[in-house]
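The other protein chains are all here in position, but one chain of the complex has been omitted.
Chains: A and B, in written order; residue numbering restarts at 1 for each.
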Amino acid sequence: MAKDMKRGATDMPPVGAISDEQVEDVLTPDQQTMAGTATAISTSAGVPASTAAGAEVALTLWGDVWRRLRKNRLAIIGLGIVGVLLITAVFAPLIAPYDTNDQRIDVASRCSGPCAPTLKHWMGTDQLGRDQFSRIVYGARVSVIVGVFAVGIALALGLALGALSGYFGGAIDALVMRIADVFFAFPYVLAAIVLIIAIGQGVGSIVVAIGIFAWATIARLLRASILSTKETEYVEAARALGANHWRIITRHVMPNSMAPVIVYATILIGSAILTEAALSFLGIGVVPPTPAWGYMVNAGKPFLTTRPYMIIFPGIAIVFTVLGFIFLGDGLRDSMDPRLR
Amino acid sequence: MIPVVFGATLILFVMLFALGNPIDSIGGERNLDRSVRQTIIDKYHLDDSLPKQYISYMGNLAKGDLGESILQRRPVKRILGDGMPWSLKLALTAIAIETFFGIVAGVISAVRRYSFLDVFTTIGTSVLVAIPVFWLGLMLQLLFGVFLRNTFIHLPVSGVDAGWRSFILPALTLASVFTAITARLTRTTMLEVMRQDYIRTAAAKGLPERTIVYKHALRNAMIPVITNIGLDFGSLIGGAILTETVFSWPGIGRELALAVLRKDNPIVIGGTIILIMAFLLVNLLVDISYGFLDPRIRYD
Partner (left out) sequence: MAEIVEAPVGGEEATSAQTRLPFESADSLLVVRDLVVHFHTDFGVVKAVDGVSYSVNAGETLAIVGESGSGKSVNASAVLGLVPPPGKVHRGEIIFQGQDMLKLDDQRLREIRGNRIGMVFQDPLTSLNPVFSVGAQVSEAVQIHEGLARKDARERATELLSIVGIPRSRERFDDYPHQFSGGMRQRVMIAMAIAMKPALLIADEPTTALDVTVQAQILDLLGSLQQEFGMAMILITHDLGMVADQADTVAVMYAGSIVEYGTVDDIYYRPLMPYTLGLMASVARMDQARSGRLRPIRGQPPSLIFRPPGCPFHPRCDYAREVCWQEQPELLEYDQQHLAACHFAGNLPEPIRKDEP
């Protein structure tokens, strides 16, 4: 629709038509979205600000984001790490050389506790003779489950409440934002601790705790984003054409307000994984013998001086996984808003 | 502020008393004998309706009654009171480290944009954010307590018996993530501020670059950075629980973590409430300091 309006403008030159036409004719679509950057320069350098770019973004946003993301080395590293994590989690039984709960008393007693890495067990074994590498491979499953479900819950709550708040404003907005303030006051680890006391230990408690306490940030981000999107011309136009609230929210406002939420959600997956690891390290996360990285670090604590690799390997798994999500999130942010680079 | 306190305690209350079985919550998994059970029911008015229960719960809280530890047989208030100074000292040291190194790294990164130092800071801060606090603590223990045991930079890895040297590793561990976050935020904000018109005005006056960056730009960039240090206090509490546990630090965080494991729930509930109150208090202080940093708020 924006396209039609612009074509119409060609016959009526006065407002903005010439510069738009020129930009469109000479620049590739990729560069057109970049015209957002040009606007920033134009005040000083005198490039005519292009209003066409804003209208074009909606059509090609994802294509452009991907094109720019591809050129960002850190983002690609992040994407690679996330890919490896997902493959490991899904195909854990095929990758892991041993059963994770295969306790080998003979192995353990030969090493009087955990064994150092060997060719057979190249990350060593734990105090019960279990293969560390296999346990790390299966540990990826816990991380993925926690990351996906916790962020899923947070997104569902945050998007619904944020959209209500931002789009309708007024009393609904005030109420939702006050509630958000309250949830915002809880640190995840504390919230999870309280919930674990109430409903018991386990992956479920962690997922629910992070999910219901992380929505507040998502709701705030979406609300702020909607408030700025709401006033744009294409939303005005949709409203003038008689589109109902639901349609305007789902078709016009949300897709254009999602960028900051997507960036945050990506990084939130990393922070959910960190929280799970922390709780498992404290001994109140996943229930043994489920292999989880934080729990493995905890189990290795008594052997810090003698068998430090028991702690080092699962720790590295956590660091790389979280780093993957951070790199990806940062890359997405840079791709979606080039001005922030 | 006040509504948030009520809201937060309400959520706590709902989670503990409505979702779980209150008596089990208070008594942990130990079987309580009938008379103790009755005492608890009377004390917390567990026969009453939920709203009434909430009011009496808040009443006890207002009187400072946090109950008694099941295992230690001491008032929770006393136990937490003993840990408070240690937690506070550790947190303040960490905040000082975070503020100083975070801002310095962020400013250097912004001023020397795209330089080696900037790239190093950008990647370094990502890595710091990704490292779990407890794992970093253990790695530092491994390095300074085991590998460097016989050298002069050997550092104490647990407890508080070695004076200020005891603070070094726990404080660095606790500050790590927040230093990284502060550095990144400072960089972004500085870059944003350096584009403002008033920076050009300062240059047109003939001020040297140093004055422009460290007076005119930094002062403006500090507003969101300081605010964020306050907001991050919540995560700092989470980090403190882990750091204190790893370094056997006699603070509230370690007490809380131990109590969770031992199901000594009065300590858990009391500790959680205290920490959330602390978080809200810090945010209030940030709101106030915001007015000092930004004259536009002060007079509005």
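Please note the rule applied: a residue touches a chain if its C-beta (ideal position, glycine included) is under 8 Å from a C-beta of that chain, and two chains touch if they have at least 3 such contacts.
Only a predicted model underlies this, so the values are computations on that prediction, with no experimental measurement involved.
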Q: Could you tell which one of B:Gln38, B:Ser115 or B:Thr201 touches the chain left off the display?
A: B:Thr201
Q | Residues in subunit B touching the chain absent from view | A | 196-198, 200-209, 211, 216, 219-220, 223, 293-296, 299
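Note that in this section only the chains that are shown with their structure count from here on.
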Q) Using the average of all C-alpha atoms in each chain as its centre, how far is it in Å between subunit A and subunit B? A) 23
Q: In the complex, go through subunit B and note every residue touching subunit A.
A: 3-4, 7-8, 10-12, 15-16, 19-20, 25, 123, 126-127, 129-135, 138-139, 141-142, 146, 188, 234-235, 237-238, 241-242, 245, 256-257, 260-261, 265, 268-269, 272, 275-276, 279-280, 283
(Q) Considering only the defined contacts, which subunit A positions touch subunit B in the complex? (A) 74, 178-179, 181-183, 185-190, 193-199, 270, 274-275, 277-278, 281-284, 294, 297, 301, 304-305, 308, 311-312, 315, 318-320, 322-323, 326-327, 330, 340
